[in-house]
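I have a structure I would like to understand better, so I am pasting it below and will then ask my questions one at a time.
Only a single protein chain was left out; the remaining protein chains are all shown in position.
== chain A ==
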């Protein structure tokens, strides 16, 4: 199968990064909302994101209610849940834990091109130190993108539309 591209909008990116920065000592997560691009089937536009929790990520009731309400709210805008975002508690932890995998798999059942974004804490820490105000495309590498698609297609490219720092 071909390459899949994901376009992460500025809004979505900023919300997730800010959420992670606000809760520096906890694991955080969030959902990504978007749709398959109407112009190109191989591109998924991630238009928005909703930060979810910063404690007890493994508990079901809050997750269920949040997902119900998020889906209701965004389906009115034509967007659906297309992915999941996770940031680990420990600085050097770059592995997706079982909670994130389970949620990712669950979303995958409804949207096969689901993306799971894992925050790279080291790059996040380096963020405020860069004084560059020009559009910084390589900041997109803040996320280590791991795709859990059933088709075994590896994520090729993570682009950020019109991102500036």
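Everything below uses one rule, namely that a residue touches a chain if its C-beta (ideal position, glycine included) is under 8 Å from a C-beta of that chain, and two chains touch if they have at least 3 such contacts; residues count from 1.
FYI, contacts and distances are computed from a predicted model.
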- [ ] Look at the options "aldehyde dehydrogenase (NAD(+))", "Ferredoxin-thioredoxin reductase catalytic chain, chloroplastic", "Large ribosomal subunit protein mL43" or "ER membrane protein complex subunit 2" and return the one that UniProt uses as the protein name of the missing chain.
- [x] "ER membrane protein complex subunit 2"
Open item on the list: To test your reading of the contact rule: which positions on chain A touch the chain that is missing from view?
Closed with: 25, 27, 55-62, 64-65, 68-69, 72-73, 90, 93, 97-99, 102
